[in-house]
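Can you read through this structure? Questions will come right after.
The complex appears here without one of its protein chains, the remainder shown in place.
And then chain A:
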Amino acid sequence: MATPKPRVKLPKSASAGEVITIKTLISHQMESGQRKDKDGNAIPRQIINKFSCEFNGMPVFSCDIDPAISANPYFEFNAKVQESGTFKFIWIDDDGSVYEHEAQIEVN
C-alpha cells in the first residue's frame, strides 16, 4: 500500500473568535476485516483507528474510528480560533504508523 497521503483544507486567515470549518481526507484503504480474498481467507483488518486535531498543542477534535468508516476517511469539523497558530492533524494506523500534517492560520 502506498503511504497514506493526508489532505487538509482550512482558511488561511480568520478573525479572532471565529468558528472555522476544517476538512480532512487521508488516502487509506481502511480494510475492514470483513472481506475475503479469492481463496476465501479473511483479509486482516487494517484501518486508521484514531484521528485527532490540535491547535497550538490544545485538543480541538478527535475521533475514534471503527471499520464502518469508508476508505479514504473524510472528516469535516469546526474550530474556534482566538490567536494565530498551528493546527496539527494526527492519524493513527492499526499497525502503529502515525501520519501527521500541519497547517498555519493567521488570526487578526
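A few comments on the model shown:
Note that in this section contacts are C-beta pairs under 8 Å (C-beta built on N, C-alpha and C of every residue); 3 or more make two chains touch, one makes a residue touch a chain; residues count from 1.
Criterion: contacts and distances are computed from a predicted model.
Selecting from "Effector of murein hydrolase, putative", "Oxidoreductase", "Flagellar assembly factor FliW" or "Thiosulfate oxidation carrier protein SoxY", the unshown chain of this assembly corresponds to "Thiosulfate oxidation carrier protein SoxY" (UniProt protein name). From the options A:Leu10, A:Ile26, A:Ile65 or A:Ile105, the residue with contact to the chain not on display is A:Ile65. As for the chain not pictured, it touches chain A at residues 19-20, 32, 34-36, 55, 58-71, 73-80.
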